[in-house]
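One structure is given below, represented as structure tokens, and several questions about it will come after.
Of the protein chains in this complex, all but one are displayed in their positions.
Up next, chain A:
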Amino acid sequence: MGFKGLFESGQGFTMTDVEGKLVPERGRMDVEGAFTHVSSSQVNVAYKSTHVINYKRTRAEIGQALRKKPNYLHYDLVDKHRSSPLQKGTDNITVETDVKAPRDYRFIMPEFMPRPHFEYRDRVLEKLERRDMLRRRTVINIPEFYVGSIMAVTVSDPFAPNKKNRFLGICIDRGGHGLKAYFVLRNVVDGLGVEIFYQMYSPTLHSIEVIRLEKRLDDRLYYLRNCPLEHSTFSFDMEPIALPRGAQVPVNTLKLKLNPKPWDERWERQDLKGIEPIELTPKMIKGIQKVHNASATPWKKHDLMLHYRSKVNEEEEETIMAEVYKENQLLESMRKTSKATLKKKK
């Protein structure tokens, strides 16, 4: 029952459950189990007198009132209020865990994972957002793709002659959480590099097709801007190549050679695997060392809390992915039946 959490006052005084008892964190338990206070200042005897309408605050209390403090509730406390027996009229989300998603499912649809920042988490908002995304997936097919895959996208464009535009290119970036998910395609048109940013769940998208499904060695391929144009040139008439069933997604281990300087970014400072080793000048080496020293954080690998907060925890990840997996299986079965009926009609 989520009722116990309501004792938390939200004023920096938290309670923990020790052997079924609610005990302030600052207190200690005796051998006999009796509760003793660390200092006598915690027992505010003056407040025991009731019906004090207006009271004079101590100097320490005034100082505390002036001090900076968070004026929002913790998301766990909000969840406890939602599931409290005292609350009526508003539903709370329910967790169903009868199916289990495959382990790599998270990498196929990374946009379903919420933003891991704990201040911005809200389970009801995430649920409603996921529901909107799954609804959109019933209308258009958003296939599995990765950075490095070659894709073609059709959108409704007010400036195109037929009010529709088809663009084909290599996916150089992918990101965003929830409905804000995006990907970027790059191609060369009339000798000029063109990059287009697409919102994945925008209703202006009509179709997304994967021409060649593969991965590259890096997560972001913006260095293609400083490579010869032949590496980002793809014919608009390319025909899709389907992978055999159950085959692993191939990794393209192509290593590109960068154009001579000037560059858009200092590529030598980034740990890129998809480019040939750069001939480093003394100035470059100095810059690399400078950046390395400035951002040197050898203690970070020992910071367990930082590691824990940098991503959504595994249990929650499993429940989210199970929900998405269940919905997607339903969708796929619907698609198969519709295809079968179309074939019969022909």
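The rule we apply is simple: a residue touches a chain if its C-beta (ideal position, glycine included) is under 8 Å from a C-beta of that chain, and two chains touch if they have at least 3 such contacts; residues count from 1.
FYI, contacts and distances are computed from a predicted model.
One chain of the assembly is not displayed; among "Rab GDP dissociation inhibitor", "Large ribosomal subunit protein uL3m", "N-terminal nucleophile aminohydrolase" or "RuvB-like helicase", its UniProt protein name is "Large ribosomal subunit protein uL3m". Interface residues of chain A facing the missing partner chain: 1, 3-4, 6-7, 9-11, 20-23, 27, 34-35, 42-44, 47, 50-55, 57, 62, 65-75, 78, 81-82, 84-91, 119-120, 122, 124-125, 128-129, 132-133, 135-136, 138-140, 156-158, 162-163, 178-180, 199, 201-206.
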